[in-house]
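Removed from the display is one protein chain of the complex; every other protein chain stays in position.
Our next item is subunit A:
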Amino acid sequence: KTVCDLNLSSVLMNSNLVHRADSFFLATKMAAPLTLLLIVAVTIRAVLFRSSWAELISERVEVVSPLNAWKRVVEGLALLDLGVSPYSGDVFHETPFMIYLFHFVVDYAEIVFMVSPDLVFCLSRFLTSLKQKYALESDRYPADCLELLRSPKEMFYIPLKVAMFYLLNPFTILSCVAKSTCGLNNAIIALFILCTLKGSALLSGILLALATYQSIYPLTLFAPALLFFLQRLYIPVNLRRSSFWFFTLQYAFIYVGSLVVITGLSFFLLGSWDFIPSVYGFIFSVPDLTPNIGLFWYFFAEMFEHFRLFFICVFQINVFFYTIPLSIKLKEHPVFLIFMQIAIISIFKSYPTVGDVALYMAFLPAWSHLYRFLRNIFLVSCVLLACSALFPVLWHLWIYAGSANSNFYYAITLLFNFGQILLVSDYFYAYLRREHHLTHGLYLKKKDGTEATLVLK
C-alpha cells in the first residue's frame, strides 16, 4: 500500500501538471477509500478461497481454459519434479517462465493471485495524469465544448472507480479464486500499459515482449504503444520522415530483441524447444475443443478436416486484422486504441475466459465522460448480465440434465460475444463523436442553421 502511495506521489511530481500540490493533497484524501476497497476485495477473495466454492469455480469452463487452468499448472509442476518434460502428454500449455515462477511460489499461490490485480489498479493513476492533459488545452476547443471536457474533480474519482471495477468485478473474483493464470497475464499487460503511459520505451518494450511471450495476441498492442511514444515525443506519423522510422526501428528492436532473449532463456530453462508447439502451436491450431465463452469451439467441432486449416487461418487473422484500420483511425488517440485492442483480443482470442473480459471492462470508468454519447448501454448491460446468469444454467441443462445440447450453450456464447462487440463498438462511436464535437462544436448546425444530427457511416 505504501509503495503505491509513493508511486503515486512520485509520478504526480514528475508530471507537467500545474496544480501539483493540490493533486498531491487530493491523492492522500483518496487513500482511505482505496484502503477500504482493498480490504473488501482481499476479504472476499480470502473467504471464497477457504470455502467449498473454490473447487467448483476452478472447474467452470467459463473461468478456466486449457491455457490457464491451475490444475494443469500443478500437473506440469508434478511432471517437472519427476524429471519429465512438462509438455509431454498435452496437458500443460503454460510458458516455461510460468512454470518456474510457480515452482518457487506454489505454496503461496493464493497470495500471488491476490496481489497481481493490485498491479492493475496502480495503472489507473496514470490514466488520471494523462487525461488531465486535456484540461490544459482547453483554449484550443470551441467555447460550447467546455462541458465535454472533464474537470479535475470529476477525474479525481477515476482511479478509485477503475480499481473498484477491476477488484470488485465478479469476473475477476471468479478468475482469482479459480487460480487461473489469466490474472498474471492481465497483470503483465497492465504493467506494460503503465510503462507505456509513463513514457519508458525500454520497459514498455520488454513488458510487451513478455506479454506476447505469454500469449501471442498482445502482439497487436505494438501499434498503439508505438503511436503513443511517437505522440509523446512529438514525432509526426509520416511514413516519409526519417525520425518516424528511426524511432519505430528502435522500439521494434527493443521489442523483438526482448522477445528473442526471453524465448532463448526459456529454451535454456527447460533445455528443449518443446514449449513452442505446446504453447504457441496450441494457441494457433486450437486442438482442444472444450466449450468456453469463445467462438472457436463450436465451429471447429463441426468442421470437416479438409477445411480446418482454412478456417483456423480465417479465425486467427480476425484477431489481428482490426489493428491496421483502427490504428489509422485512432492514431491520435493511442490510449483508446489500447483499450480497443485489448477488447478485441478478449473477444476473438482462441481460448477466452472471463478474466480477459474483466481486464478491458476495468478501463471503462476512464471513459465515463463518453456516457452521454453511448446509445446501447442499457441493452448491452442487460445482455451481458443475462448471459452471465444463463451460462451455468445451460451448462447444467446440457451436461447434467441432458435436456439441452451444445446449441443452447453456443447460443448464449454468441449472445455474450455479441454483447461485448456491441459494447466496444458503442464506445468507439461515442469516442469518435466526442472528438467530432470537440473540433466542430457541440451543437451542430447545417448550412441553413437548423439542427443537424450526427450519423456514423
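In this section, a contact is a pair of C-beta atoms (placed from the backbone, for glycine too) under 8 Å apart; a residue touches a chain by one contact, two chains touch by 3 or more; residues count from 1.
The criterion applied here is as follows: contacts and distances are computed from a predicted model.
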Record lookup, UniProt, unshown chain, options "TELO2-interacting protein 1 homolog", "Signal recognition particle 14 kDa protein", "BHLH domain-containing protein" or "GPI-anchor transamidase component GPAA1" -> protein name "GPI-anchor transamidase component GPAA1"
The one residue from A:74, A:256, A:283 or A:390 touching the chain left out of view is A:390
The listed residue (A:49, A:70, A:97 or A:157) that touches the chain absent from the view is A:157
Even though one chain is not shown, subunit A touches it at residues 157, 161, 371, 378, 382, 385-386, 389-390, 393-394, 396-397, 400-403
